[in-house]
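Input: a single structure, listed below in structure tokens.
Removed: one protein chain of the complex. Kept in place: all other protein chains.
After this line comes subunit A, so read on.
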Amino acid sequence: MPKDHGIGAPSKRREDVRFLTGQGRYTDDINLHGQAHAVFVRSQVAHGRLNGVDTAAAAAMPGVIRVFTGADFEGVGGLPCGWQVTDRHGQPMQEPGHPVLAQGKVRHVGDPIAVVVAETLEQARDAAEAVEVDIEELEPVLDMKAALAEGAPKVHDDLTGNLCYDWGFVEENREAVNAAFQKAAHVTTLELVNQRLVPNAMEPRVAVGDYAPATGDSTLYTTSQNPHVIRLLMGAFVLGIPEHKLRVVAPDVGGGFGSKIFHYAEEAFCTFAAKQLRRPVKWTCTRSESFITDAHGRDHVTKIELALDAEGHFQALRTETYANMGAYLSTFAPSVPTWLHGTLMAGNYKTPLIYVNVKAVFTNTVPVDAYRGAGRPEATFQLERVIDKAAREMGMDPVDIRRKNFITEFPYATPVAVEYDTGDYHATMDKLAEIADLAGFEKRLADSKARGKLRGLGINSYIEACGIAPSHLVGQLGARAGLYESATVRVNATGGLVVMTGSHSHGQGHETSFAQVVADMIGIDENMVEIVHGDTANTPMGMGTYGSRSLAVGGSAMVRATEKIIAKAKKIAAHLMEAAPEDIELKDGAFTVAGTDKSVAWGDVTLAAYVPHNYPLEEIEPGLEETAFYDPNNFTYPAGAYSCEVEVDPDTGKVEICSFAAADDFGNIVNPMIVDGQVHGGLAQGIGQALLEGAAYDEYGQLLSGSYMDYAMPRAGDMPSFTVDHSCQTPCTHNPLGVKGCGEAGAIGSPPAVVNAVVDALQRSGHTNVTHIDMPLTPARVWAAMQG
């Protein structure tokens, strides 16, 4: 019987009421008295020397308050990068400057050059058209391998070439891996592209800067997944404003998927300009603008090789990846193809030797950074594709080859530096077989054939490392930040609680699920717990929400703070009942003395804390408020098995997804309804990558897929209904809730399932030369593959 409240219950989301009635408060809904409007003038060429910006005509236009250019930012810091990768030779990565507004050169279409601030948005738009920009066009570099060629144009003139870093992992294993390949009975090689994606949260980015001259306080309202991180980066590194004079508010945020982690120029601009102009400055991104300014995702070109013995046991794995950084280093970009990718290459398997090489490259394109899954989808895709190919080459069943190599004993230290604490990969594969009715595939295959369709089945396993992350570890790996999380639990006199979390909810439902946890621990109604997030003024310093970390890290901080609350409340209860604190039990919102019928209610204790007439003041302070910072000692390792069945139209190459099943192990579950929704959304993004999406640049560096007319966002008719299950649960051993995180799994596990299914469909229908098709699997690509 499912629970109806607390941990494990499908509690309805409290945030829904405001969203369903139009009462949400997103950043663009914020309008401050006297605000001016900013419109950016952006580079229309991919690469060029900026010889001059003539703002005179624009400045004379109606309503224009001021036109800013790069010259206004010469004394201002650039946008910082938060992660320094060390290359194969022990050298730090090449790290170019990233000015708020272009200085001397423009490096991608969309690079900001000038900003018009005017009384109205229309006036600012009109005047932006009148800014004259003198750019001497330079040859752009777009292809990564071409960018590394001798004599290629340089994106950054002050760097030595376009290589950001050449990373080897684990470098000491390199020769041993090569030797294993020499001895292998079978080697499977696959070259593939993990295409560039545009995250496309439905809410475009917005920034509203405000400044109070009387106090010197700056406030930024922004569409962010991590307002404290923005405050630290922008305050300390860009504008030189100390944290206590800078408040960053991220109110309701309409999705992020990674793209709203990063610190962007527009945020710094609005904060800076508000202070300069002594009035609020608002910028709202158009969707077209977001395509050329929000950090993109993926964009890896990879060669992967798998060495096997004659029975199909994995002996060694070797990869070489070119990872596109775009024109500048976005906030966490260097970490994605390295530590979030290389450490995942063991997958669910006992591969003893692994070597990963990644060359990160600058090109004249929009910067690339973390997008849902961030490195882990890229790792999983190549691994699960090469395993499928190996199985076919060796005449093995794709499930059998995986099972043969599954890790079965935990904890398990992989050869790529991580230690899996728990898991049961056979269990999720068994569960998948059940929920996907894998046994019934042959019949469905026959049915499809009778209708003239080519049916295929794709299967894969995945693992991810999330719950990001242990600070001591990421510090060694180059992170310039800690990755703990925080919570303050404030109990009010009459017993209600406010939890102030450093996590941020932008669709994940924390206001509901976090309340479930605290209410469960105390044994009170969920409605007695309010969750506050998104404002640096009233939440403790926290690192925000990404990497499926909120419950595993932020939830753990909240549990620790609540434990402190309960410990103190027990002391108060013990005093009230004249008993020893160690004899006090808390259950269903009442404190009792063990072995007696003495009892005081939760509300009696909380009232005593704030009205301390009868109170052990010599032992404890009045009040009931505690803060905890939680820093995990390991990542969490959700895992699962996915299957996809497709029908390919032999005449057109169009792929239809007939069914998609996901059997996940997320450890313990707080709200199964929310978990289902997180998986559904991840699956849609992964299936979107597999079949529809892709950022396309032309030879001049113009983004061809720059709007919803051109970039194929998944729509309702493109998606199947999903079959998802998370009943396989091996709780995480190192966080108090035993949770693992579920936000990215769907996007990580689904692309290989879809591509495996399409390749299977073609193979089964006689197209035996088709061993791989690069995503997105559009009808044109599939049809072309069928033509041989």
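To be clear about the criterion, a residue touches a chain if its C-beta (ideal position, glycine included) is under 8 Å from a C-beta of that chain, and two chains touch if they have at least 3 such contacts; residues count from 1.
Everything below uses one rule, namely that contacts and distances are computed from a predicted model.
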"Carbon-monoxide dehydrogenase small subunit", "Peptide ABC transporter permease", "tRNA-specific 2-thiouridylase MnmA" or "AIM24 family protein" - which is the UniProt name of the missing chain: "Carbon-monoxide dehydrogenase small subunit"
Selected residue (touches chain absent from view) among A:G48, A:P227, A:G495 or A:G681: A:G681
Residue, one of A:R88, A:R287, A:K449 or A:R781, that touches the chain absent here: A:R287
Per the touch definition above, residue among A:S659, A:S705 or A:T730 touching the missing chain: A:S659
Interface with the unshown chain - residue positions in subunit A: 12-13, 15-26, 28-29, 31, 122, 200-204, 252-255, 257, 286-288, 435, 506-509, 659, 672-674, 676-677, 680-685, 707-709, 713-717, 719-725, 746
